[in-house]
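For this depiction, one protein chain was excluded, whereas all remaining protein chains were kept in their positions.
Going by the order they are written in, the chains are A, B and C; count residues from 1 in each one.
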Amino acid sequence: MPGLYAAQGIRKSYGTVQVLKGVSLDLKPGRMVTIMGENGAGKSTLFKILAGQVPPSGGTLSLDGAPLALASPSAAHARGIYLVPQEPALLPELSVAETMFVGALPTRRGPLGRVDWTAMRARARAALDALELPIAVDRPARTLSIAQQQQVECAKALLRGCRIILFDEPTSPLTSHEVEHLFSIIRRLRADGCTLSFISHRMDEVLEISDEVAVLRDGLLVDVVDRPSFDRTRLLSQMVGRPMKAVPRRSVSNARDEVALEVRGLSDGARFHDVGFSLRRGEVLGLAGLVGAGRTEIAETVFGIRPAAAGEVRLGGETVTGLDCHAMIRKGLVYVPEDRARHGAVLPMTITENVTSGLLERVRRRAGLLSARDETRISASAVRDFRVRCAGLDQTLRELSGGNQQKVVFAKWMTTGPRVAILDEPTRGVDVGAKEEIYEMIDAMARDGMALLVISSESEELVRLCDRILSVYEGRIVAELSGAGITPAAVARSYLTAAAPSGGVAA
Amino acid sequence: MSAAAARSPAASRPSWRERRELVLVAVTAASAGVVGLVNPGFLTFENLRFVALNSVVLSIVALGQTLVIAMRGIDLSVAPLMGLSAMVCGLLAQSHGLPLWGAVGIALALGLALGTLNGVLVAALNIPPIITTLGTYSLFGGLTFLYSDGTQVDQVPPAYAAFGNAGPLGLPVPTPVLVLVLVTAACWFALNHSRFGRAVLAVGNNAAAAYNAGLRVTAIRIQVYALSGLLACFSGLVFVCYTGSATVTTGTGDHVELQSIAVALVGGTLIAGGRANVVGTVLASLFLSTVLTALVFLQVPPIWYSAGEGLMILVAVRGGTRRAGGTA
Amino acid sequence: MDMRAPANANAVTPRNRRRLPVGGWELALTGLLAAVVVGFGAAAPGFYTGPASLLGLTENFLPFGLVALGLSLVILTGGIDLSVGAVASLSAVLAAQLWSRFGVDIWAAAAVGVALGGVLGLVNAGVILRLGIEPLIATLGTSFLYGSAAVAAAGAEPPSGFPGGFTALGTGTVDGVLPASLAGLVPIQLVVFAAFAVLFSALVARSPFGRVLVMVGYSPDAARYSGIRTGRVLVTAYAVSGAMASLAGLVLASYYDAVRPDMGDVLLLTAITMVVLGGVSIFGGEGTVAGVVVSVLVLGFLRQGMLIAGFSDMVTTMLTGAILLASIAVKNLFNRRGTGLANQIWAMIRRPEPPRANPS
Partner (left out) sequence: AESGTPDTAKRIKVAMVPKLVGLSVFKANEDGAKAEAAKLNIDFLYTGPVTASAQGQVDAFNSLIARKFDVITTTSNNPTQLAPSLMRAMKAGIKVVAYDSDVAPAARDFFIQNTAYPAFGKALVESVIKYAGPNAKIAILSSTPDATIQNEWIGAVKTYLAATYPKVEIVATEYGQSSPSQSLTAGLNILQAHPDVTGIIAPDGAAVVGAAAAIEKLGKTGKVFTTGASNPDAVRQYVKSGVIKETPLWDEVKEGQLVMYVARLAANGALKDNDTFTAPGLGTYEVKDKVIVFSEPLIFDASNIDQYKF
């Protein structure tokens, strides 16, 4: 079966930065090769080169033994190579069917070359049906959820007759349930003899779906392992370049009696209803649920960035309902958002500027101007305490790897001395090494008496971190788990059982 | 195949698009009706014919602008391009007896060349559109001056005047209006039913995604700026035929660049790109022409005309052309 | 790219690499400024006939600079203010009418004018925020409104012939305050501009307001999630832009010793060019006031120099456009992140990479 796609000695530099230093990789038909590696190891760059989006600085590609030069993504499509990007390529104002056909719209015969909308729709419908995706082809693309966007991308690859499909971190915005659906699609493609490759930071998924795992570190391929010899610890250690141990369940609770945050009957009138819980000092409370369950909306409403229709929020006994987030932060409630690049960090600004931006008042003033020395002091101690790896405090965040960006965002909020912190997907897109460090920081903050609300779509993560877990389904709290009741299986079951009676889960 | 199935997929969305056109038709008709009650002279065929004719030049420029904005760009240089073309065609006709078809050829070639220059600066050299066209605004304005050496066009040969005012074959509808209908139909078809137009919208939606989907984004950008230049220069020719005059400040003096942006946005095109309404643009231009004529019929003091224009822009854009969360 | 320190990295406190308020772009512009001044001084007789004449030339373009300072705040937020010209005209005309029709003291009238500019800026912000209209189209609309109002307020014979003290603002020099050796040398306009330049520079670079302004410019969403009241930031930026435009209008009134309802029209395009050439990104966030200040001087001296050298108005304008395009193109080729075309070519020439084997 054709479809053997090979890379030989691929190199890539951006300016003076060398991202790939000679990578060789074979992708074979009917096999799933997974690339793992820390943030900034060069995984996405390798995929972009394989898909013709970025020209390599050196090295060769070959398809079924014949050398291949890809001048553009369309050249790659023509050879049957398709990349499902890390951020799905959304064209918000166009219909689902049209986004699938961009660049390859069917036309009718005739001098005008009129686009054949009927054929387009029918073929889009057929491609979605082939993957059993119940998505209306006429919907504007902007109404798709992230999971649906990923699914549409898969259909899009098939539609273009592409049999070599590369997935760049398709699962990081998905919940376990949605990951299962995606994997069923992937398995079908593999059975069909497609050549597949995949990037992920989630060890369990990788072990579940892969036939082969390649580990990339600092632009070099340091290890390639076949399915029979998969070994968690070995993979981890290879990735980080030092010995690592697997993740345990936390054992001690730091929860105290004093209630830090109390939410009663909170509704926004649309996405969630009658949400109530209380959070004690030193406690880590988890919010589990499907993507779209409304957890982010609940958090944002508590934080005051989104208006509430009804309900009450009390912070340390004081009613703070209706305050905006400017005031909330000053009352000691902070929110670390899930979308780091858009809401959490200002990527073109420096580490120092990002760290102090959460609460500029704490920087000393001279004649009304911010004291540079004081600002540097705050930022230097934050970088030290939160173990941010950087070359200098005035490096822009853009230059840091994802995990370190996340630590800066953490530092930005935690150094304001909050009483309550809401962490929304605190480790999304963060590699295993940095993940463990973030877990330790969360533990440490709980020990210091901070109350933490953690939203996560990874069951393992919640199990690792939380004293108590609330399960959210369609904007309502449907279950509470605590103590020994907290296991990955129990977490997933808690919201899926709520889903079952109403006739299955939305795709 | 049913008629509904043949429509562009955009048409099957919630029908704000149709609404925008209906709204413009309604407000235009309503204002015309109200003015007609006060002064019946407004509703004569003659007057309405001129209201339409007066909107043609701006409409043609604005169609090009619509394509550019649909692609998430902006073209300020349309005003000096229009003036340049009016001056070149007019002077050649006035003093060298250039035949009309020659003028059409020159206008189109000029627009294509200078529009392509804009496109190359934006797409290949990566200069933000507003800066590129701010720079070429001065350059093209300068060319007009250098070419004219301070003279102006006062008079065009009869063939030009006939093209600019009369109808072909004795029809009561003037040629420019017919030309506008053709250009509008072509732009509408291109944007809604051709691969090229859909590619323009895709680039406007998300250029990086469009590139990854296999579109030649650089080439598309250059082509769209070239088209905008082409239409601007063609409108310059129509202008000189219709008015029989051209000066160094033709186009720039009337702020055609700002007016064209305004009518495109009022017509329902998103400033953030990705969604365009060709018919809306033309209707908005017609609406503007109606309002400005109506102000005279209502004997509003002339100093308030531009205030009327400003209010019209704000009120009409307020009609909800904003993509949620999108900032300019 | 090896920023990952060894495992015991927490012992290391990284220090700042550099903390200069100006970057390469500002320095390049300063070089250009020196070249322009020296070049015209040598080649164009009449350009330099002593320090007083050189400084005196600034009177002809500093009103543009005042507008550019205010506008740079708005552009830093990622917005734009097309109404500055109309605001300048309207407030100058109204101030002049207060003085001539109602006998208000000219300085009090000027103060009212500047305050009115601030209010017009607030109206712009209101239209943008409350009606949810993009800045470009919102300020285009209000500029038509303000322009009409200016024509209406001016009447057929707009006031002229202001008291001597007021006309000194536009054409006088600072005497008495400075050492006697500087008498008759430093235009009042230059002092006013310098004061605002320093103020705005400190404001943007080091004040809390400047910090949030830049943050809103780079990422309005991230700013909101950081608890910044972005609406207030925008309102302030537009109000300041309006007030600075009015100030420029009043300086023009003083310079011309007269007002006209269209006197501000020339300000807009040049002021935008100054801001953009100064390195402020039209998309917001990026740029410094220092760059804008140098670019004001570059474009101002360039224009005056070319006119004195005998180039026509048109050629001068064309050349300004060409310089704008060329400099932004060069800047793109050598962009900061090292991904510009020229940087890549340079990197290739400097360091050809030998192919390396895959260790696996």
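We adopt the following convention: contacts are C-beta pairs under 8 Å (C-beta built on N, C-alpha and C of every residue); 3 or more make two chains touch, one makes a residue touch a chain.
Just so you know, these numbers come straight off a predicted model, no measurement behind them.
For the chain that does not appear, the touching partners among the shown chains are B, C.
Of the candidate positions C:P158, C:G227 or C:G278, contact with the unshown chain belongs to C:P158.
The chain omitted from view is touched by exactly one of C:T30, C:N60 or C:N332, namely C:N60.
One chain of the complex is left out; on chain C, the residues touching it are 45-47, 49, 53, 57, 60, 151, 154-158, 160-161, 167, 170-171, 255-258, 260-263, 265-266, 303-304, 307-308, 310, 312-314, 317.
Remark: the residues of chain B touching the chain excluded from display are 39, 41-42, 44, 46-47, 50, 54, 57, 141, 145, 148, 150-152, 154-155, 165, 239, 243-250, 252-254, 292-293, 296-297, 299, 302-303.
By our rule, only the chains that are shown with their structure count from here on.
Measuring from the averaged C-alpha position of chain A to that of chain B gives a distance of 44 Å.
Residue positions of chain C touching 2 or more other chains, listed in rising order: 221. For chain B in complex with chain A, the residues that touch the partner chain are 1, 5-10, 12-13, 189, 193-195, 198-199, 201-202, 204-206, 208-216, 270, 274-275, 323. Of all residues in chain C, only 78-80, 82, 127, 131-138, 140-145, 147-149, 151-152, 220-221, 269, 272-273, 276, 282-283, 314-315, 317-318, 320-322, 324-325, 328-329, 332 touch chain B in the complex they form. Contacts from chain B toward chain C in the complex involve residues 121, 125-128, 130-132, 134-139, 141-143, 145-146, 258, 261-262, 265, 271-272, 301, 303-307, 309-311, 313-314, 317-318, 322, 325, 327-328.
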